[in-house]
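One structure, pasted below without further comment.
One chain of protein is taken out of this complex; the other chains stay put.
The block that comes next holds chain A.
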Amino acid sequence: MNLTLKVWRQSGPDDDGRLVRYQIEDVSPDMSFLEMLDVLNERLILAGDDPIAFDHDCREGICGMCSMMIDGVAHGPQKNTTTCQLHMRHYNDGDTIVIEPWRARPFPVVKDLVVDRSAFDRIIQAGGFISVPAGSAPDAHATPVPKLDADSAFDAATCIGCGACVAACPNGSASLFTAAKITHLGLLPQGQPERGSRARAMVEQMDEEGFGGCTNTGECTAVCPKGIPLDTIARMNADYLRASRKSG
């Protein structure tokens, strides 16, 4: 099939950026979305042009590196799917596809479709862990964990940190990302001692980074490639309030 792409090109953080039109022919339906861009980039390099910069690595939907706004939807039209796992069989001959980077103030554009998501790492640094130095752990069976809790913790822990939730949110909120980690650790017995301090520190860091507040729009969970549920945010809020009240 033949397609028209309109791709956001921006040489660096200080450039204004613009949508640039490309025609691409003979796209196979079995290609992945990124393979289609690879083909275009090979052409651009040979022509001496700058290839389109985009983040990608594992190309199997788990590293969280790929990050494209495709026709206004984070990671494109297929539910529960990262950009790298989207295949061209979902498009038709003659389609025009608009590709943009994640847009949120705490995610400044580095180049073209590449953004800086280091704010996420700083939210984890604030408290997204259980403090347990290597070598100090008790036997793994010392603390049984009810299967339902373990399974719910796992559901939240599957977050890949891609940032689609932020890109989709009209407020540019990182609540779903932050809540996923707070929920994962807060549901496990191992996570209890730091549960309150963790929720407070992570929420405060999220605010400090300039992410917006949550107004329960639910766009985040709709685009989340791992389907992190919205109720994690309720849990985050509960933990945050409880911790704030305790320490005054």
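In the analysis below, a residue touches a chain if its C-beta (ideal position, glycine included) is under 8 Å from a C-beta of that chain, and two chains touch if they have at least 3 such contacts; residues count from 1.
Going forward, contacts and distances are computed from a predicted model.
J.: Would you kindly match the missing chain to its UniProt protein name, picking from "3-isopropylmalate dehydratase", "2-hydroxyhepta-2,4-diene-1,7-dioate isomerase", "succinate dehydrogenase" or "Putative 5'-nucleotidase"?
T.: Options "3-isopropylmalate dehydratase", "2-hydroxyhepta-2,4-diene-1,7-dioate isomerase", "succinate dehydrogenase" or "Putative 5'-nucleotidase" considered; the missing chain's recorded name is "succinate dehydrogenase".
J.: Determine which one of A:Ser32, A:Ser197, A:Thr217 or A:Asn237 touches the chain that has been left out.
T.: Of these options, the touching residue for the absent chain is A:Ser32.
J.: Touch as defined at the start, partner being the missing chain; which of A:Gly64, A:Gly172, A:Gly196 or A:Gly212 qualifies?
T.: A:Gly64
J.: Against the chain that's been left off, what residues of chain A make contact? List them.
T.: Against the left-out chain, chain A lists 11-12, 28, 30-32, 34-36, 38-39, 41-42, 44-46, 48-51, 53, 55-65, 78, 80-81, 85, 87, 89, 110-111, 114, 116-118, 120-121, 124-126, 128-141, 143-147, 150-151, 153-154, 157-158, 160-161, 184-185, 188, 190-191.
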